[in-house]
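The complex is shown incomplete by one protein chain, all other protein chains being positioned as in the whole.
Note that the chains are named A and B in the order they appear, and that numbering of residues resets to 1 at the start of each chain.
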Amino acid sequence: MPAPNLPLLPRPLAFAVRPLPTLPLTAVLGWMAQRMARAHPTLLQRMGQHAGRRFLIDPTDFPFVLLLHPASGAISAHRRGKLPAYDARMAGPMSAFLAMMHGAEDGDALFFSRDLTIEGDTAAVLALRNAIDDAELDLSVELTAASGRFANVTRRALARAEQMTGLTLHRVEAEDLR
Amino acid sequence: MDLTVGPNFFFWDAATVRGFYQSVAAVPVARVVLGEVVCSKRLPFWQDEIPLAVESLLAAGKAVAISSLALITLKRERKQTAELLQLGLPVEINDLSALHNVPQGTPFWVGPLVNVYNEGTLRWLAQRGAVRVCLPPELPLASVAVLAGIGRELGVAVEVWGHGCVPLAISGRCYHARLHDRSKDSCQFVCAEDPDGRDVQTIDQQKFLTVNGVQTLSQSTASMARQIEPLRAAGVDALRLSPQIGNFAALCEGYAARLSGKVSADALALQLANHGRPLSDGFLNGAAGVTWSGSLVFRQTLSGFEQEKRLL
Partner (left out) sequence: MMELVCPAGTPAALRAAVDAGAHTVYCGFADETNARNFPGLNFSRDELAAGVAYATARDAKVLVAINTFPRAGAAQLWHRAIADAKTAGAYAVILADVGLLAYAAETHPDLRLHLSVQAAAANPDAINFYATVFGVKRVVLPRVLTIDEIAQINHEIDVETEVFVFGGLCVMAEGRCSLSSYITGQSPNMNGVCSPASHVDYAEEGRDLVSRLGGFTIHRTPKTAPAPYPTLCKGCFSSGDQTGHIFEDPVSLDASHLIPALARAGVTALKIEGRQRSRAYVAQVVRTFRAAVEAQAMGLPMPDSALARLTEGQAATAGAYAKTWR
């Protein structure tokens, strides 16, 4: 039984993003990842030896896959036709990843219901999932802070994007869960 | 190093039990443990054989001990455990709660189903009166060596699992009954249909486990045939051979010959492999228990009744 409220990325949005070259996207993601790693130093520590593994994040409703290497903070975008080498792969709608990252949905529940599937180094996936769960990441906070003096604009845009797409773009507090 | 025959885990009828202990009386083993370890419901069917078996074993010069259940829960089981002491034999506890009935100062044995993993526990049991301990089968050699050394220091004999399907788990639920859509209370004693346990395979036909009432065993037969030298070097006092259907006397003779150097590890392994289940000895090497250190190749899936044996 799939999660009742996991939306798929709207087709127009996914379509619009498709022709974009991967390099700028990689640059932006890489920069974000570095910021987040600096803000959450225990995240890497918690991963231990698994931080050196390569994780392929495959949001199935998004034209790109992401390759994450926590130890170096590297994150890059790739087209589906040319998958990079990886040690573990997680696949599912973007909303599932965002919901899990933000504590809106439980990772195990998403795996049981097959909203998220995993392949490869299962231990590494567990380490990543537990580390991210503990870090209490908040994409909205990161993006807003990163936008500097455009913080207010960014904050409003993110709120509107959440409303329109149903994606969880900010950290969910325990009290807000049902 | 010498040999101990452990308590039979399976449900055998009285005649089989009688025949078994008659044959064991004649083999070169130093001691025998008997008693019901798995299910108290079975006792009325065979317990009358116990005094006769004890008598003939003692007459044959074997030391004899009586085992407790592995999982004591019911009131009547607690009472039965208390009564074990009245037989005038050392009691082997296979559930720590059986100690309740053993007064401080009375020597007792500890079976492989009690968790003795480290020095602290062994020392505590020794000061409480333990004189013999059979270690949990999953212990690696390094731990066995440490514990055997301490046993030597304290005058506690340390045994290891030497032969037999390994007891891996015990439960409140009866898996034999469950396979027949019954519960433990209304089992109708179906475990008696499988005197060697009932095999369980994966859905890809891999040989996996063996069910014996509330107990789960390995499907492979663990054998220390290839581990005698390291075990001796570690200071282990005895190997425990677990009863199984078939020519158990010949099995005991085989191990005795191995211990005295009359047969090689490979020769003994080949003899044992004829029984029909793969052999294993992985636990001692710190690997998965199901692995086998030797070069005999066992067919790991079911396909016909023949077993492939090749010495590489």
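Keep in mind that, in the parts below, contacts are C-beta pairs under 8 Å (C-beta built on N, C-alpha and C of every residue); 3 or more make two chains touch, one makes a residue touch a chain.
Source: prediction; values computed, not measured.
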{"item": "For the chain not depicted, the shown chains it touches", "value": "A, B"}
{"item": "Residue in contact with the excluded chain [from B:Ala26, B:Ala169, B:Ala233 or B:Ala250]", "value": "B:Ala169"}
{"item": "Residues of chain B (touch criterion as defined above) contacting the omitted chain", "value": "71-73, 77-78, 95-97, 99-101, 113, 115, 117-125, 136-139, 142-143, 146-147, 166, 168-175, 177-179, 183-185, 198-204, 206, 208-209, 211, 216, 218, 282-283, 286-290"}
{"item": "Missing-partner contacts on chain A, residue numbers", "value": "1, 3, 46-48, 50, 100, 103-109, 111-114, 117-119, 122-131, 133-136, 172, 174-175, 177-178"}
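In this section, only the chains that are shown with their structure count from here on.
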{"item": "Centroid spacing, where centroids are CA-atom means, of chain A and chain B in whole angstrom", "value": "52"}
